[in-house]
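All protein chains of the complex are present and in place, except for one that has been dropped.
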Amino acid sequence: MLASVKGLFLTLRTTFRRPVTAQYPKEHLPLQPRYMGFPALTWDYTVGEPYCTGCMVCVRYCPTQCMSATMKDNPLFKEGKSPRRKIVESFEINLNRCIVCGICVEVCNFDAIVMSHEHELSTFRRDGRRVRLEQLLEMGKRYQALTGWRPEAERKAEQEKGRLAAAATPSTSSQTGTS
Amino acid sequence: MAEARPLEVREILVNMGPQHPSTHGVFRMVLWVDGERIVRVEPHIGYLHRGSEKLCEGETYLQIPTLFDRLDYLSNFNNELAFCLAVEKLMGLEVPERAAYVRVILCELNRIASHLMFYAAFGLDVGAMTPSMYAFRERERIQQVFEAVSGARMMHDYFRVGGLRQPPPDDFKERVQRLLPLLEKGINECDTLLTHNEVFLARTRGIGKISPQEAIAWGMTGPCLRACGVPYDIRAVEPYSLYDRFDFAIPVGAQGDCWDRYMVRVEEMRQSIHIIRQALQQMPEEGPVLTPGARRLPRPPKGEVYVRTENPRGELGVYLVSDGSERPYRVKIRAPSFANLQALPVLMRDCYVADAVVILGSLDIVLGDVDR
Partner (left out) sequence: MPEIAVLAFVAGVVLAFGLFSTLAIALVPVLGSGWGWGIGMGTAAVAGTVVVLLLTVAGLGLQALAYIGGLFALVTFLSLVTFALVWLERKYLGRLQQRLGPTRVGPFGLLQPVADAVKLLLKEDIVPAWADRVVFWVAPLIAFVPAFMVWVTVPFSRDLVLRNLDLGLLYVVAFSVVGITGLLVAGWGSANKYGVLGSLRSAAQLISYEIPLIVVALTIAMLAGTLNLVEIVERQRPIYALVQPLGLFLFLLAGLAEVGRTPFDIYHAESEIVGGPFVEYSGAHWAAFYLAEYVNTFLVAALTTLLFLGGWKGPLLPPVVWFLLKTFGVVVVMFWFRGTFPRLRIDQLMALGWQMLVPLSFLTLLLTGVALYYRWPWWGLSLASTAVLVGVGWLVHQQASRQRPVLRLIPAREVRSAG
């Protein structure tokens, strides 16, 4: 008897709590920084071309074989404006097949592909979920703007600089402390 | 005058088909029913068979954790752990301490999430809809932490052979520490709502009993076995990963009925919180998360290995045969739900139709595990 009454009082107490519902689509729950949405290709603003060279490592390692790509000789390399000999010519991802595992990002040697935060890409067509290079680059640019993404080498260099700077400054703070 | 024929009494065949609100996935149960009593039950499985073991033969060791995530889709980290331990054992790799602790913490959080899902489904099976809402409220908290760590709420693909894919975020320890008291409170609420409720006791006490000898004979493991009184928990008997460093208790039931199976899981949630607390304390603050000997694409030497882990559902075993290349020669998965489900006719002896749903719910099967 007592347990049932305790249960009743519990539900009564919960009635007066704030509901935990988030009213989608007006309210979106915040996404964590590492959230894995669909893959997107990044854009190198310093040179003005994608980071992707079309090497197809990601295509080979994709567990569901949802991507396909081709590469071409990079015209900007011949002009001396870009360090990349080859550049991606076409790239297609079948989002229906992508299992959002992130292996493509892990194996990429060029920081060319990232897991964007886009996940609301439903369409009304059965085959409407194939994305091509332009759309992938757009998604990538949005992601870069949203998160301030930098390629790994740059990020590591900045971290090193920060560490060195922190190691160099404690003398000033101790001086101010003692004087 | 024609002579009177004796009254012919036949059993009704009731098909709880693959689509049914209470069969926990695509599972078909054919029941022969005499009035309200079940005379015979015939389970049909295979509706979710995806050929995981065969697919493993064609995928590299880097890609296989994605398959293992989707086996028992409620305890993803535990599945990934089993596979990674198998390959690491074969290759003789030693996982760095920090990675091992993070793995244990995530696996235990996943155990809590999985048992919360069981609680929700079991509440619905006995007809109470509020427990499911409360359980999912708690589960949501855990999944937010998972999203912060691996990027995905469910199919993480986070464990790698030799450690983790990337270090956990900087606030990992604080987040989990903040989470634990909230989880405890939530579990206590779930307990208050259902455990000693008279109606719930009437629905689950004495239903679906199985003796320990029968359970062992049928190969049942996990909470279903512990509910019969057998204190067999692989984390204690054959500790893998870092489980020999933690002090925890194994809940053991008395009768092997539905209530015991339910209660063992609720207690296990509390024990998992205890383990996580100890792991957070013992975890080193810094350190690598990937062993130096690990390569992006592991190539284990020729050989075979069998590793067993304690999945929330029971003993998950991975038998791996390697031929020295980057793809395994054979992966055999010993699925806990498959073995537990085999005992269904034994459990459903002389029970009512309404009990069939409760018994099936108490086994806590996941069809991804049963069918692979």
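The first chain written gets the first letter, and so on, giving A and B; residue counts start at 1 in each chain.
Convention: contacts are C-beta pairs under 8 Å (C-beta built on N, C-alpha and C of every residue); 3 or more make two chains touch, one makes a residue touch a chain.
What you see is a predicted model, and the numbers here were worked out from it, not measured in a lab.
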Looking at the whole complex, which of B:88, B:147, B:233 or B:315 touches the chain that is not displayed?
B:233
Over the whole complex, note the residues of chain A touching the chain we left out.
1-2, 4, 7-8, 10-12, 14-21, 23
At which residues does chain B meet the chain that is not included here?
12, 14, 20-22, 36, 123-130, 133-134, 137, 193-194, 196-203, 205, 231-233, 235-237, 239, 243-244, 246-255, 259-260, 263-264, 267, 352-355, 357
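Keep this in mind: only the chains that are shown with their structure count from here on.
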Seen from chain A, its contact residues with chain B in the complex are 1, 3-4, 6-7, 10-11, 14, 20, 31-36, 61, 63, 99-103, 106-107, 115
Interface residues, chain B side, partner chain A - complex
59-60, 62-63, 66-67, 130, 134, 137, 140, 144, 147-152, 155, 157, 165, 169, 189, 192-199, 296
